[in-house]
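Removed from the display is one protein chain of the complex; every other protein chain stays in position.
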Amino acid sequence: MEPLIRVRGLSKRFGPGCDRCLDSTGPEHDTNVCPHCDSVTACSDLSFDLFPDEALGIVGESGSGKSTLVRLLHFEWEASGGSMELHRGGAAALWPEIFADQDQFSANLLTMSQFQKRQIRNALMGIVYQNPHLGLRMQVSSGGNIAERLLGAGWRNIAGMRERAAELLERTEIPVRRMDEPPCNFSGGMQQRVQIAKALSNKPLILLLDEVTTGLDLSVQARVLDLIRNLRREFKLSMLVVSHDLGVVNLLCQRTMVLKSGRVVEEGLTDQILQDPQHRYTQLLVASQL
Amino acid sequence: MITVDNLSKNFLLHILGEKRIEACRAVSFRVPPGGFLGLSGPSGTGKSTVLKCLYRTYLPTGGAIRYDSAAWGPVDLATLPDRAVIDLRHREMGYVSQFLKVIPRVSALDVVMEPILTRNGVSREAARQRATRLLEQLRIPRHLFDAYPATFSGGEQQRVNIARAVSWKPRLLLLDEPTASLDRGSVEIVLDILKEMRGEGTTMIGIFHDTALLESVTDSVYSIC
Amino acid sequence: MQLHEWLADDRRQDDTARSSGYPFGFMDDGAKKEIRRSILKAVAIPGYQVPYGSREMPIARGWGTGGLQITLALVVPDDILKVIDQGCDGSVNAVNIKKFVAKVAGVAVTTDTGEATIIQTRHRIPEERMTDRQILVLQVPYPEALREVEPSEMETRRMHAEADYSRMWLHLYEDIVNFGEITISYRYPVTVNGRYITDPSPIPRWDVPKLHMADTLFLFGAGREKRIYAIPPHTAVEPLEFEDHTFRTENFAGKTCARCGAADTFLDEVIDNIGGGRSYFCSDTGYCDKRSVTWNR
Partner (left out) sequence: MSYVAVKGGNEAIERACQLFAHERSKGSSPPLGVEQIREQLPLAVDRVMGEGSLYAPTLAALALKQAAGDTFEAAFMLRAFRATQQRLGYSLALGTEKMRIVRRISSAFKDIPGGQILGATSDYTLRLLDFDLLEDDESRRRAFRERLFSHLPAEAEIPATFPKVIDILRREGLLEEAPDAARQEGPVFDITRQPLTFPTGRSATLQALARGETGGMLALAYSSMRGYGNIHPTLGELRVGYLPLTVRHPVSGEPYVIGEVKITEAEVLARMQAGDGPPKFSLGYGLCFGQNEIKAISMAVLERCTRTTHPSCPAEDQEFVLYHTDGIEAMGFCNHWKLPHYVDFLSDLDRLRKSRELAGVGQDREDNDATA
């Protein structure tokens, strides 16, 4: 089976950088700040595949580069290096120009024009941030937030968009009568669910979840996670679940990648990572589970 | 169907000062298609470890596990890429642990129905009927069907666990002390179900601390010492 | 006046221009050249805002310096100029601009749309359909249609570059949610040539359809904001609308012009007395004059 997305050598550095950055940062130095030039190697040489209808877990503590990874895949930040290729099955019809004639995989998405990136992102990806302010326009109605993505994808019928928004809000357990209320009137859990509804609005193939339940009350977190699990099964979504909480990843993901100081220290089946961790840091992470 | 050749598993615990623990060593056996192999030996000699290595919850340290997969042909489970293992677990391999790994907030009926729906692709109604029949067969009271198993007794949970594992008819079924917490009557029911599945060609490897039970239900026994 | 005709004819420097002590068309040749090149670029990329070195004019910023610079850059001695404000030839600022251009370029002036070769206008498009031998120059206060949703120029230029217009559409959606319809009255945003969202200048909705597939060339000049853009002839100009909330113009049903009886023109509303009584007149006075001559006979 072919992966949907192939990521190779993905790295991001903040600051001037020097030739000694790479070998003086990383898990063995327990830092991603280069002592020589002070630049931060947020993540370096990350490689993995994301398969259709698969939930891949990304765990690591803060500063491990997991959120940077999501921002890079969502084209919010310019990658310093590496490639990200989309499988032909993913969206060949939409952008024939990014596939060289016979190739199974597209050209490197990271080096494409902002215009193309935004097209691809709008059609392919949905994202849910930990902080709802990043994902939503707080003063615009929640239905409007969903409509924005539909509008970006060319929808031009108000009734049609409202129907789609109502359907998504219902799916994410938000009372449809509150569709015209702005998210700033909603609770934290509801805001996350509006984000999920917005992320699903034009049927993405990939859902990026960046610490979506962090900071929510336990009962609210449970409800959001169950919703995500059911949606994944229903929409056959590929998901990248970023979390510092192994419990979240265990609930949602079959495979998990462990990041530390910007590098992948271990990758494997989620139950194997939890029950038979190989790398020192993973063992520490699993041992520090509550 | 499956050949284990000189399998060994050690744990290297970096966080405990590079402590090395040997879980099992030089395990070799063969199980023909449709066969039922029992694993025996005192507790702590690595019986569960072997099963977990087969199911790839543990990464084997050495040796090979040659398995004739329907989908992938002959493969070595010890080194098979994660993606393929996920596919095998999804389509061919079942695993029944000693205790139910509770998926929170999912009713007993759904727990049993879920594998039927995702693996056999039958209609929701057909899956519901088969799950209901299995739960009734395992004497789970009807009023518990839409309750969360986390609240059930140990025996009830294990019976749901078995119902779940057998509901979708895997090609290879690994059983780690499935009947440990069951009463006499339930054990009989479980054995009947297993016998029925063997009749349909499921290959099994199981651990039963009750040696009499082990002898009666398996074709052959491999003892680990 | 076709360009080749003008070039073939050897122009004498008109003496009225020399007497005012200012070069022909008030601006120096360098300025005229730069503005003409900006106009050409604007025509080449319909709807795209071309930044240009806008010169100060003897009339105030915000009073038509953008339109004036285009007119002065294009005008040739035997052009015939019409200038209107809110559709009215006699409006104070229109008269001022007309006098000024006539003085520095020695051109004839008119109030008859059909007769004019260049028309400079503020907030209205003449009711008569203009031909391919005429140019309409529109004065523009806000060249950036996206300003409604994004104050920063740097950001709006990125949005144009990436055709990232979802926020503008969202603004219209929210209007409908809050008010039941799109409440934009003048400066109704349009998509030009299927690419750029463009601000048609503060013309009422009534005039927006006249921009679509027209015979004449529309040139938009923003002096204070230093932008020139164009809608060339036979170019698609579609107002932003939804399938179930389509674009509609102002409604003058049941009202006619008290002076010329027209029932198909944009009508000004004049308050008669303190009691609030109203009467209606054509906003396009040139058109109304022509009609009332025939209508009263």
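Here the chain labels run A, B and C in written order, and each chain numbers its own residues starting at 1.
Operating definition for what follows: contacts are C-beta pairs under 8 Å (C-beta built on N, C-alpha and C of every residue); 3 or more make two chains touch, one makes a residue touch a chain.
Worth saying up front: this structure is predicted, and the values here are computed from it rather than measured.
Asker: Pick out which of C:S38, C:S54 or C:Q86 touches the chain that's been left out of the picture.
Answerer: Among C:S38, C:S54 or C:Q86, only C:Q86 touches the chain that is not shown.
Asker: In the full complex, which of C:Y48, C:F100 or C:F242 touches the chain missing from this view?
Answerer: C:F100
Asker: One chain isn't shown here. Among A:Q139, A:N230, A:Q275 or A:S288, which residue touches it?
Answerer: A:Q139
Asker: So that we can see where the missing chain sits, which residues of chain C does it touch?
Answerer: That gives, for chain C, the contact residues 58-60, 86, 88, 92-93, 96, 99-100, 142, 144, 147-148, 151, 178-179, 183, 268-274, 276, 281, 283.
The working rule: only the chains that are shown with their structure count from here on.
Asker: Pick one for the touching-chains graph, please: line, ring, star, complete, other.
Answerer: line
Asker: Find the geometric centre of each of chain A and chain B from their Cα atoms only, then give the gap between the two centres in Å, rounded to an integer.
Answerer: 33
Asker: Express in whole angstrom the distance between the two chain centres, defined as the mean CA positions of chain A and chain C.
Answerer: That pair's centroid distance is 48 Å.
Asker: Chain A touches which residues of chain B in the complex?
Answerer: Going by the criterion above, the answer is residues 11-15, 52, 56-59, 82-83, 85-87, 103-105, 118.
Asker: Can you name the residues of chain A that touch chain B in the complex?
Answerer: Interface residues on the chain A side: 1, 49, 51, 54, 222, 226, 233, 251, 254-255, 267-269, 271-272, 275-276, 278-280, 283-284, 287.
Asker: Where on chain C does chain A make contact in their complex?
Answerer: Of all residues in chain C, those touching chain A are 158, 161-164, 166-167, 169-170, 173-174, 176-177, 241-245.
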